[in-house]
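My questions will all concern the structure given below.
The complex appears here without one of its protein chains, the remainder shown in place.
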Amino acid sequence: MLTTHPFDDDHLHEECGVFGIYGHSDAASHTALGLHALQHRGQEAAGIVAFDGEHFHSHRGLGHVADNFGSEAIIKTLHGHMAIGHVRYSTTGETMLRNVQPLFADFEFGGLAIGHNGNLTNALTIRKQLVRRGCLFQSTTDTEVIVHLIAISLYSTVEERMIDALRQVEGAYSLVALTQNSVIGVRDPLGIRPLVLGQLPSGAWILASETCALDIVGANFVRDVEPGELIILDHNGLRSIKPFVKTRSRFCIFEYIYFARPDSVMEGTSVYSVRKQIGRELARESAVEADVVIPVPDSGVPAALGYAAEANIPFELGIIRNHYVGRTFIEPTDTIRHLGVKLKHNANRAHIAGKRVILVDDSIVRGTTSTKIVEMVRQAGATEVHMRISSPPTTHSCFYGIDTPEREKLLAFNHDVEQMAKLIGVDSLAFISLDGLYRAVGESERNAKHPKYCDACFTGDYPVMLADQNGGQGQEGLSLMTEGL
Amino acid sequence: MLTTHPFDDDHLHEECGVFGIYGHSDAASHTALGLHALQHRGQEAAGIVAFDGEHFHSHRGLGHVADNFGSEAIIKTLHGHMAIGHVRYSTTGETMLRNVQPLFADFEFGGLAIGHNGNLTNALTIRKQLVRRGCLFQSTTDTEVIVHLIAISLYSTVEERMIDALRQVEGAYSLVALTQNSVIGVRDPLGIRPLVLGQLPSGAWILASETCALDIVGANFVRDVEPGELIILDHNGLRSIKPFVKTRSRFCIFEYIYFARPDSVMEGTSVYSVRKQIGRELARESAVEADVVIPVPDSGVPAALGYAAEANIPFELGIIRNHYVGRTFIEPTDTIRHLGVKLKHNANRAHIAGKRVILVDDSIVRGTTSTKIVEMVRQAGATEVHMRISSPPTTHSCFYGIDTPEREKLLAFNHDVEQMAKLIGVDSLAFISLDGLYRAVGESERNAKHPKYCDACFTGDYPVMLADQNGGQGQEGLSLMTEGL
Amino acid sequence: MLTTHPFDDDHLHEECGVFGIYGHSDAASHTALGLHALQHRGQEAAGIVAFDGEHFHSHRGLGHVADNFGSEAIIKTLHGHMAIGHVRYSTTGETMLRNVQPLFADFEFGGLAIGHNGNLTNALTIRKQLVRRGCLFQSTTDTEVIVHLIAISLYSTVEERMIDALRQVEGAYSLVALTQNSVIGVRDPLGIRPLVLGQLPSGAWILASETCALDIVGANFVRDVEPGELIILDHNGLRSIKPFVKTRSRFCIFEYIYFARPDSVMEGTSVYSVRKQIGRELARESAVEADVVIPVPDSGVPAALGYAAEANIPFELGIIRNHYVGRTFIEPTDTIRHLGVKLKHNANRAHIAGKRVILVDDSIVRGTTSTKIVEMVRQAGATEVHMRISSPPTTHSCFYGIDTPEREKLLAFNHDVEQMAKLIGVDSLAFISLDGLYRAVGESERNAKHPKYCDACFTGDYPVMLADQNGGQGQEGLSLMTEGL
Partner (left out) sequence: MLTTHPFDDDHLHEECGVFGIYGHSDAASHTALGLHALQHRGQEAAGIVAFDGEHFHSHRGLGHVADNFGSEAIIKTLHGHMAIGHVRYSTTGETMLRNVQPLFADFEFGGLAIGHNGNLTNALTIRKQLVRRGCLFQSTTDTEVIVHLIAISLYSTVEERMIDALRQVEGAYSLVALTQNSVIGVRDPLGIRPLVLGQLPSGAWILASETCALDIVGANFVRDVEPGELIILDHNGLRSIKPFVKTRSRFCIFEYIYFARPDSVMEGTSVYSVRKQIGRELARESAVEADVVIPVPDSGVPAALGYAAEANIPFELGIIRNHYVGRTFIEPTDTIRHLGVKLKHNANRAHIAGKRVILVDDSIVRGTTSTKIVEMVRQAGATEVHMRISSPPTTHSCFYGIDTPEREKLLAFNHDVEQMAKLIGVDSLAFISLDGLYRAVGESERNAKHPKYCDACFTGDYPVMLADQNGGQGQEGLSLMTEGL
């Protein structure tokens, strides 16, 4: 089971991806493929629940989609014409099977499975109330709060109960749910996390976190699910409900910078195009004389292409990535421990030696990897190293579904750009400006009063209240039990 | 993982064994040993939960105790001075990890783990009510009903809540529970399943299903937990509560015949002695001329020794048992499929050929194994085969924690002794009489009005109402979800 | 994979069992069953090679037969109408896959597989010569010497080459071989290890170490393969060759005492009968007043039955064996480490307390287990403990295929019976006399000049020269390579 993912290192991590399908005899198989295309959104666990008209069938496991759903034997157990699936990234210690989604429960009205991308900011507060009432939690995920709220709702239909539950939670969520009659998709009122609607030529409906999951199954992109929209897919076709108070949306701008796959289209815009455009803006904002533009692979490539084109400096694959890094090569001996970044990257010496290099990367979180890459590039003979970053400095933690270190560990939290340049060991360092970033996504600048996107990790401007944070609800007390796998 | 157990074949199966310990720094290790001694009560899964003053630590797995708790690494994770454990037998299809006990839950008042031997006869009825109220069940075990009843109880202390819960359930139960302050043991008002109290020389208290689990850890037997008694072991020592209306007890007489280990002492009487005595009674009731008494190993040995001694006929190991049968030798090819009983047993030809044989076995359930053994003994040259059974005919299903086939599949349900003899292929067949059985356990006869034991499987005299059965609550609707392991 | 075997503890270990079959379409399946019946002769590895007229098919693995050959998928790969198989016990450190038999090699004349029970006493001496000649050894087994001698033989047919090879080796061997035309069985000139011939009702021929392997597949016993006889089974039926100089045979007497299964018949005599008879002889030789005769299970049971019958003292199962001991319960914590024998045995207290006990066991090797069992029996309340052993004192190592500790570790090597009694903690200790043992197998006494059996472990009278021992050929230099599994 390969649990380390190619986009590891010193990056922020998307915590989940979701997929749902209604009306195809081979629903589980399509879901497995969709999750495979969404693997970059969560590499630690995967799960699928299907419904065949009588029973729900579930399979969940730690590790990659292909490891868990690659065999026909497994797929066959998941029969039914409707299914939902989930891929999950989680921080160490919580990687327990009981937290792997989709969550499932037997209710008075029948069964219901839920998969969630995002993070609820008042989950702990509600959980406490529910436990006091006698509710027993089986996982430590925020998602289970929604399940219990549905169970105790006084409404009668599953849709009404779900809306009743969602009106009580706050935060970011793109959900897919599987009932005995329908597949349901919901996006929180701000639309922080993505969710798209597609359709197979056969007519079957699909919900997915990104359009690349539509492409893999041959589905056509229909439209983004709208912020605050609840979509019900059943034998009557598609119904759309907007049960929440209307507000301005705040889509996560980091999806464009790093999380989403470059071949996805989000909110009408190609992710790859945005990244190239950021590179162009960056070249304009912080030009420097150099001989070669080199991306930190793989995520820095599109921005580096844009930078090189705008600056008219040759683009070269000056750093080669080794894609064979599995889970286990983790510090077996001192020798390997001190190798650092070399297990994954090697300088293409012939194209670096004697040259002034511009390195393009997407972000700096703790700065650890950047330091090692710069050192490797210098050892390969670069005469100058200039680093250009395709995001503004990351100064704040995310509470909406992205795994960020505590704020104190963010390099940009307590260092200015000059200090960072010194620490990383570069001759110059520049980040794209906030306005530059907004220009790259098609705005003229960031509207400070009504920013179009959620950019809290750069600005601290959190669009949803952080009830659990303010109430001092630590994760520690979440369960008294630790369980061996 | 060896999941087939030596006492397989055509036998009834005990569904569980429990163990608890309070006040020893190496609590988990002792629990593992105790469960190992109780392995015959449940071979399909094992679990231990320990509490260290701050956190509960749990490890549960399918398979044998030694497979799951044999390594120091695992035992070390289960630190704490108090622990409970559970071994489980379950019918196929329900062998899911989420059903493995002890069950654990976080309550408003803290954490609680429960291990259960027995079966509740109104669990489905209560479950329905709880689901209607909004309770979400994570397992399909009857035990979880108790957990939810505790969670929603309006009493404040854990002991009061537990008593409140137990007053609502009906059936057979010997429970061990682990709270943040205590280890608790309870036996249902009729005392159908066993539970004993022991003490280590160091003073630590122990609860276990059988005395053999005290022996393995070097604990002294103190006394049986009484029917309807709740024992609390904490830093104040031992407290005993009798929260139920007092009734006549009805201990399961089959524990003496087959379930319990021969080296255990139950209700003051040695199990091995009872079995030998049944053999003696059987010899008196149904004497027959023969050359040799041969047990069907291993369970038939004590009764055969008693029979041989009383009848003054030589005892011989005329059937040799192969103890190397693991889980996997199950019908790989036609050749093996037709072998039947030979994978486990072989006739000791030299001691059978030309002889009149009395075969002694403990029970006949479906009759399949008996038929094959008789055939094997005849092929080995026996001139006559007489079968003697150390239990009365099994005519009814058990609903108190023993896995019995549906009543229609019990050979004795629709055949009299003569018919059975013919089907099995013996020259004569005799079962111990009900009164003979009661004599073997020290009574003068069965008191039809107030039978001392639960003997429902032989008589249909069920001492506890079968609410779920009567209400037609099938197991089928228990959960809408099936989960791959 | 369960690699510890029920007959563990302080016993000598048979090192191998073999099986061969010619002329059945389901040859591999029968071989798997035969090996299963021979599992007690080797628990650490198992292998089968089949031939289908064109190709040899092999599967070998560490662990039990059922673990390796229990699935239809594996058996199906081993197609062919002829097959041989092997189970292996080996000392720690040598348990490498490359040593698992049957060995196979491609020769000029075709393929050949060999399985070997026994031990060659000049293997190292020959190996050195072969390596000097340029032969490359792939295993560290003595058996491979035979394979290379066949490869370099100047004779043309495989039978001639095999005879040429066997004339050069010394020691104990019962071999089965699989050629492209035949299954071959050979027994060394002294017939130290057993080998029997059987036939299925269908006509297919079978070779096996013991008759219990014939029973399991439903084959009839034809006769023992004679010492020094080579049997060829092919499409012409059975041919017998006696290529060696005729000598008096010396069958291993320990096979009767402990190694063989009690339901096997060896050299015309029932193993179980011999064991009972030893018990009777022992009762005559060393009577003592007592209340109960208790076997150390399982191996001590037949002798205890004989002893009890002869001495007219009640026989009781005073020690109960737990058959659930797998490989892993090995010293996880101090608690378990100090438990010793209790993981496997428990005193049946009710039948020991206050009694004078005669314990019957088959042998004392190091004395470690005996000491713990006596201690357990005393703790259970025995007033006296007398131990009776159904073999003479084991004073010498075996070099003919039995795993014995170095001579210095044998308790009887440097202690007389009185000293041993004191060390073990018994009130009296007695071993069967050599003559008593010979009487039990039907002789009037041991003929000192021409003993009928190999009894070197009791007498030091080694019937085959120990070339490797005398030449000081240590096992250490066998290979320069150690390989991780």
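Lettered A, B and C in written order, each chain numbered from 1.
We take it that a contact is a pair of C-beta atoms (placed from the backbone, for glycine too) under 8 Å apart; a residue touches a chain by one contact, two chains touch by 3 or more.
Here the structure is a predicted model, which means the values were calculated and not measured.
Student: Counting contacts across the entire complex, name the shown chains the missing chain touches.
Tutor: Computed over the complete complex, the missing chain touches A, C.
Student: Out of A:18, A:37 or A:257, which residue would touch the omitted chain in the full complex?
Tutor: From the options A:18, A:37 or A:257, the contact with the absent chain belongs to A:37.
Student: Decide which residue listed in C:58, C:117 or C:322 touches the omitted chain of the complex.
Tutor: Candidates C:58, C:117 or C:322; residue touching the omitted chain: C:58.
Student: Hey, which of A:223, A:246 or A:323 is the one touching the hidden chain?
Tutor: A:323
Student: On chain C, what residues meet the omitted chain?
Tutor: Within chain C, the residues that touch the unshown chain are 49, 55-60, 74, 77, 97, 104-108, 110-111, 131-138, 147-148, 151-153, 180, 479-484.
Student: Which residues does chain A use to touch the chain missing from this display?
Tutor: Interface with the chain not displayed, on the chain A side: 2, 5-6, 26, 29-30, 32-33, 36-37, 39-40, 43, 64-67, 69-72, 74-75, 212, 215-217, 261-263, 265, 270, 272-273, 298, 301-302, 305, 309, 314-317, 320, 322-336, 339, 342-343, 346-351.
Just so it is clear, only the chains that are shown with their structure count from here on.
Student: Measuring from the mean C-alpha position of chain A to the mean C-alpha position of chain C, what distance in angstrom results?
Tutor: 62
Student: What are the residues of chain B that contact at least two other chains?
Tutor: 74
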